[in-house]
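Here it is, the structure, as structure tokens.
Selected chains from the complex are presented in situ; the others are not included.
Chain naming follows the written order as A, B and C, and within any one chain the residues start at number 1.
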Amino acid sequence: MSDNELLPFIAQAFDQMPFNCLLGLKVTHFAVDNVQVSFAWSDTLVGNPMQKILHGGVISSVLDTAGGLMAVSTALGRFSINDKAELAARLSKMSTIDIRTDYLRPGRGNTFIASAHVIRTGNKVAVCRMELHNEQGVHIAVGTGTYLVG
Amino acid sequence: MSDNELLPFIAQAFDQMPFNCLLGLKVTHFAVDNVQVSFAWSDTLVGNPMQKILHGGVISSVLDTAGGLMAVSTALGRFSINDKAELAARLSKMSTIDIRTDYLRPGRGNTFIASAHVIRTGNKVAVCRMELHNEQGVHIAVGTGTYLVG
Amino acid sequence: MSDNELLPFIAQAFDQMPFNCLLGLKVTHFAVDNVQVSFAWSDTLVGNPMQKILHGGVISSVLDTAGGLMAVSTALGRFSINDKAELAARLSKMSTIDIRTDYLRPGRGNTFIASAHVIRTGNKVAVCRMELHNEQGVHIAVGTGTYLVG
């Protein structure tokens, strides 16, 4: 499978994950070297209702999702994948080992965009940096995730 | 307000946070020195549907919630709170600074219990350790959270 | 090589690492399931000279060393190691992926003891929890380290 076939298939798999659906996450950009995952404000995603800001768990969730997508696509570029069954088998062995999230500013906005890029790559482990901004470019959070990929 | 008045009020505030409701989180134990937040399995909380395990973001969310509750209650014990308006004002200034989650085993089970205890306390910052187990005692994840409390 | 042969060899390798010598670290206990690394107070290890407390980097260093030892010994228990050349080859492929240190109390004391135990183990990655206490049992720091082991 070429990148042109792989990436849409992976993006679709992420879009269809039940918890990603619950959050309203969508893979809005996906290339070999960077990814964007976006979602719209929803009152169901609020932590403190007096302050009307995103719950920290929502932010960690979307950062982990963006980092995981990036780690997966980087790792798959190292293998030759023959078909979707082989791809699914490889994907099922990949997982988050650990993640750190730093909350920088209150999670306010209409649309939120998480981006990720790889900072360490290897046969077994990838490390990604993730960022969350709102539609006005306000920098809400950063994260660092370590992923098992092989 | 005494601890006997404070803790139920705080627990109720957490139970009513919209995102905690979406996840089905409930504060099932709350004392000055430890807290438990529980939730039941739901298909909507799944990451990879083939593996039928909790999304990592669900795990980070519940660990953050349990740690935040613990940090808040420790911090409030340092102040004398006169009424609910003062409590609400103090609560609105408290927030997560950063959190690390380590995923240890796949998130499988019927019921999940997050617990937290304080490892560093102070006038401005508290640090908590959190753990997630399922109903059979399987250790699924640990976390460390740093909270702004003053 | 049996555990009785392996552990002393590994401990000696750690004791002889140049930077561990500079810090005065010694492996003072080493079993399959836990490890202790100790060092004495030295004025050269001070951060702020007015406060006379250990530099945070000293604390991170000893926690990483204790966690690394634990990860290595756990991982080696999964392989059958025939001789020291094979052991050295395996050791040279093991490394720290990431580490988080939480500083809980000022680093004061005469002797400091770092301990570690494994919280996640696998063919490729191990995660350890580490603690630092002084000789009076004061809890100075905790850490979590992720190690590449296979």
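What we mean here is this: a residue touches a chain if its C-beta (ideal position, glycine included) is under 8 Å from a C-beta of that chain, and two chains touch if they have at least 3 such contacts.
None of these values were measured; they are calculated from a predicted model.
Displayed in place are 3 chains, all sharing one sequence; the entire complex defined by the structure file totals 4 copies.
Everything that follows uses one rule, which is that only the chains that are shown with their structure count from here on.
Over half of the residue numbers at the interface between copies chain A and chain C are found on both sides, making the touching surfaces mostly the same.
Averaged C-alpha coordinates put the centre of chain A at 23 Å from the centre of chain B. In whole angstrom, the spacing between the mean C-alpha positions of chain A and chain C is 33.
Contact of a single residue of chain A with at least two other chains is seen at positions 97-98, 100. In the complex of the two chains, the chain A residues touching chain C come out as 97-98, 100, 120, 124-125, 127, 144, 146, 148, 150. Those residues of chain A that touch chain B in the shared complex are 16-23, 43-51, 54-58, 60-62, 64-65, 68, 88, 91-92, 95-103. Put simply, chain C touches chain B in their complex at residues 100, 102-105, 119-120, 127, 129, 139, 142, 144, 146.
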